[in-house]
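As you look at this complex, bear in mind that one protein chain is not there, while each of the others sits in place.
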Amino acid sequence: MTLQKDVETQESARRPRRRLSARAAASTGRGRVPARLLTLAVVAVAVLAFGFASAPSVRYAVILSVIYAIAILGNNAVLGLLGEMNLSGGVTMALGAYGFCWFSAQGMNPALAAVTAVLLTALVSAVIAIPTTRLRGIFTALATFALAYAIPTLAIYLKDITGGDEGTSAPYDFAPFGLELSGSTWDMLTTVVVIFVLLGALSLYLFNARPGTTALVVGEAELAGTTTGISHRTVKVVVWTWAGTLGGIAGVLYALAVGFIGPTGFSFMLGVWILVGGVIAGPRSVWGALLGGLFVGLLPVELQSVVPPAATGIIFGAILLIALLAGGRGLAEWIERAAPKMTELIRRRRAAS
Amino acid sequence: MSTRSLRITLCAALVATTLAACGGGTADGGGDQGSGGGTIKLGAFSPLSGPAVSSSSGVKATEAAIRKLNDAGGINGHKLEFIVKDDQYDPAKTPGVTRELVESDNVAMMCGPQGSVPFGAVKDYLAARKVPSIVNAGAPTLAGEYSYLVSSPFDGLGGLLADYAMDELGTKNIAIAYSEDILGTSALEGAKKALSEVGAQPAGEVKFDVSATDFSAQAIQLKGTNADFVIMPGAQANVAGQLINAAEKIGYQPKWGLSYASQNQTLLDLTGGALDGRAFFATPYISPESAVGQDYVATLNKYFPEVETSSGATIAGYTIGEVCLTVLQAAVDEAGGDVPSSEDIQKVMNNMSIDNDYIKGINWTTDGHEGARSAQILALVDGKFETDQDYSPLPE
Amino acid sequence: MTPPRDAALDLTSVATGYLSDVAVLEDIDLHVEPGQAVGVIGRNGAGKSCLALTIAGQLRPQAGRVTFGGADIAPLSSRARAGLGIALVPEGRQVFGQLTVRENLVVAAYGVGQRLTPAAFDAVTEHFPVLRTKEADLAASLSGGEQQMLAIARALVQSPRIIVCDEPSLGLAPVAIDVLARVLGSIRDSGVGLLLMEQNRGLLEDVCSSVKLLDGGGIKLTVEPRDLSRPEVMAAYLGHAGSAHAL
Partner (left out) sequence: MDLLQASIVLGVVVGIVYALSGAGLVVIFRTSGYISFAQGDIAAVGLFVGLAAYKAGGGYGLTAVTVILVSTVLGGLVGGLITIPLERHGHLPAALSTIGVGLIIGGILNVTVGGDPRAFPEVSSAAAFDFAGVRLGWSDIVGMLASAAIFIGLGFFFRRSRIGIAMRAVNDNRFAGQILGVPDKRLKLVGWIVAGSLSGVLGLFVAPILSLSPVSVNTLLVFGFCAIVIGGFDSIFGALVAGVSIGVLSNLTSAYVDPNLVPTVLWAAMLLVLLIRPNGLFGRRRLVRV
């Protein structure tokens, strides 16, 4: 398996324009950009339609799901490209959310506050990534775990900025271009989906262009313990910063949707969910991130009407284990592989009849 | 479009259709109206799973109170339906489950939703939806146009403990231990104010972190103050127990001023009998050893035999259930015997004083929705929480 | 498991490859018996490592029989084969870098259910005195030649009947190759069968009694080692790259 993956990667690195085989495209998440963009758009429209058709409570869960999906999309770059386990996805969301609320509270225009918060998150992510990317494998996981673990108490310590244990409110009447951005409004849903699609398309482009190739080569080379001519550290810092930026964007949107942020919302479990959502859905698929978001944001709410709430952890753990036992490449890749076979089957049957 | 793209599109379309189908189903399912058929719908959220799951016993006690009334025939023949959703004490999940309660389940009021931080996340939403809430949380900041508190403010409990130490135990050598949250800091303020009114100063103010695994630094600092009495009402039982044990370990044995938040068997088990006669609990709620307490114990044992009856959090949940029922009885009367609407409920709550067996000193008006301004002190005697100082008004 | 007395390794019409449905090698026949050294020469990618891994039990043959002392060993795991006395010295040495030299040998003995007694340690390191002096050093700190010695020593500790050596000369200095030839010769003379996959003509000539030429997915020819130097053999089977490397 690994052997074959290496071969694919090296070949695609050498000849990025080469058309990938169906199997390679599914397992690397590269190539066939128009088809992938279309899939992304279709899935996004489906999520939108679902959100519009649902009761506001479900719509709120869908909105949160898409927000998680944005964070997952960023985290997937670290997981899928570099093969590193990042548990600090919740940290960047906290930075974005707290930054946004604080800048707004200082009298900054909310739009400007949002942009500033995202930029700040990107900057902090880069600074944290500089030491963190010197680590490898399990050490990355441990360092990010320790950071994620520290966030709730750190937020209490910085109570002048964060509002401490009681938390702080997001700006309420933020309505850029007349869009009502809060809670379960249709505007909020449309906005988060559009932002996700834009970021997803950008990810897809970057993933297939030189930056993605470079990052992939660095990730695989790390895995194989070999060296390439590329500055690994720089590439890794860039990928981590990208993940942090998306986390920051997700954080700002989270603050808008929830309307309130407090330290208990940013426990280390949030980082675990963001990672797990990516793994379940497939870390190398863009539309898979959306699927992962729905797993994390929607499933626990909907599950409550089927199983006792206390048992939702069991279901989640089981889904994660099944996803891992199935190869750890996630549901999205599985569907991408199954789809051609299924259409082939349908075509044959049609031809036979 | 190539055939491959077509295949992927087909597949995505399949997913989309499935999702949309699910969506349609959910929307249809959430349609029935609550205020019909003689059922009054009440909602609450509580951490039924996740790391804070231990605090969910309160909502069970609330449910016990409601079920008891249902089994006795309901209110004027109207049955009560109590719907509890899990928010894992995560303020990001609370708005989702609350929206479900309000918009899908159409609850008329929130009866005992748990937790200061989660409620803070939905306070404005509930107000916008005009759904009144009787909150099971101690933070005075949660009181608002549509939210009503039952629990005493912790500054009052802190002050009560300080007064008790000075008047009954005869010491002014008092230290305060607190965590950096609304309960801890308001208890600190209340105790300091009570001390300053008699011209005294706290012997020390020591801060702790509720998620810490080691409290020895705080124990050493407290011992350094040499105080006879330590006020710590904001702490939960496991936190209080750890800090008290850490103090015992270094040979520091003051009397402890706690609250209903840590009044339970866990504290006694953790401290292994060391606290007998040295722990005092400020609480607006009843003692499980009192006459009315026996009634409560019997009810809880009937519906939730696994829930611990001596716990302050359980008694609080039960009391909140009783308060809700008092409110609803008045609201049904207000509605002329019909199922009351949210407006009816809020209307009666805005002009309500409660002074019964379960709780004393609640005076809700249009402008004031804070909790009970009367509390008692329970002392730990032979492993039982017995009334040591009867209900008295909290210091302002 | 005790190894059969006259433990000869036989491959009959074996087809094998890295994937279950793609054959790298087909129709391979081989016979190695104790005290005999057989060489296999072939270009990079000719399938030497594939053959070695098949014998060691890391790859399953797609067709044909692999027998040891007459018994079919195709279903056996690597571990069982090591227990029978088939040792592989893999390509690229594959020493345990973060373990000391001695610990490497301890693990090898453990793999066949033995303890590394002082006598066994002395017996093995007699061939390689340098390992004795660097007994407590991490294997990763050894030079390439020393690591190759360690890899062979590890195989010897398992008191094997057959040793399969995959490109032992790769990356070694000429001096080290000479030492290697001497050691392999004495191992052969002690009654152990040797299957030597190599590109280095000199080593094969020094050690082996016959050499198989591996090319195009099968054994093209079996020759005497001295025939390897005949230009037509070189040109026909090793091609330009191979000869440049070997010469």
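Each chain gets a letter, A, B and C, in the order it is written, and its residues are counted from 1.
Everything that follows uses one rule, which is that a residue touches a chain if its C-beta (ideal position, glycine included) is under 8 Å from a C-beta of that chain, and two chains touch if they have at least 3 such contacts.
None of the values given here were measured: they were computed from a predicted structure.
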For the full complex, contacts between the hidden chain and the displayed ones involve A, B, C
Among B:71, B:167, B:214 or B:386, contact with the omitted chain is made only by B:214
For the chain left off this view, which of B:53, B:169, B:200 or B:297 is in contact with it? B:53
Which is it among A:138, A:194 or A:209 that touches the chain not included here? A:138
Residue among B:130, B:249 or B:302 touching the omitted chain: B:249
The one residue from C:62, C:158 or C:199 touching the chain left out of view is C:158
Positions on subunit A contacted by the hidden chain, ascending: 1-2, 79, 83, 85, 131-132, 134-135, 137-139, 141-143, 145-147, 149-150, 153-154, 156-157, 272, 275-276, 279, 308, 310-318, 320-321, 324-325, 327-328
Give me the subunit C residues in contact with the hidden chain, please. 56, 58, 78-83, 87-88, 90, 94-99, 103-104, 106-112, 115, 138, 140-144, 147, 154, 158
List every residue of subunit B that touches the chain not included in the displayed model. 49, 51-54, 56-57, 180, 207-209, 211-214, 216-218, 220-221, 223-224, 237-238, 241-242, 245-246, 249-251, 266, 268-270, 272, 306, 308
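Definition applied: only the chains that are shown with their structure count from here on.
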What pattern do the touching chains form: line, ring, star, complete or other? other
Give the identifier of the chain nearest to the protein's overall CA centre, each chain being represented by its own CA mean. A
Looking at CA centres, what chain is most distant from subunit B? C
Using mean C-alpha positions as chain centres, tell me how far subunit B is from subunit C in Å, no decimals. 74
Nearest whole angstrom, what separates the Cα centre of subunit A from the Cα centre of subunit C? 49
Going by the contact rule already set, what residues in subunit B reach two or more other chains? none
By the touch definition above, subunit A meets two or more other chains at residues none
Within their complex, subunit B touches subunit A through residues 1-2, 4-13, 15-17, 19-20, 22-24, 26-27, 30, 48-53, 85-86, 89-93, 95-97, 99-104, 116-118, 120-122, 124-125, 139, 141, 179-182, 209, 211
Contact set on subunit A toward subunit B in their complex: 22, 32, 34-36, 38-39, 42-43, 45-47, 49-51, 53-58, 60-61, 64, 152-153, 156-157, 159, 164-167, 169, 172, 183-184, 254, 257-265, 267, 269, 287, 300-302, 304, 308-313, 335-336, 338-340, 342-343
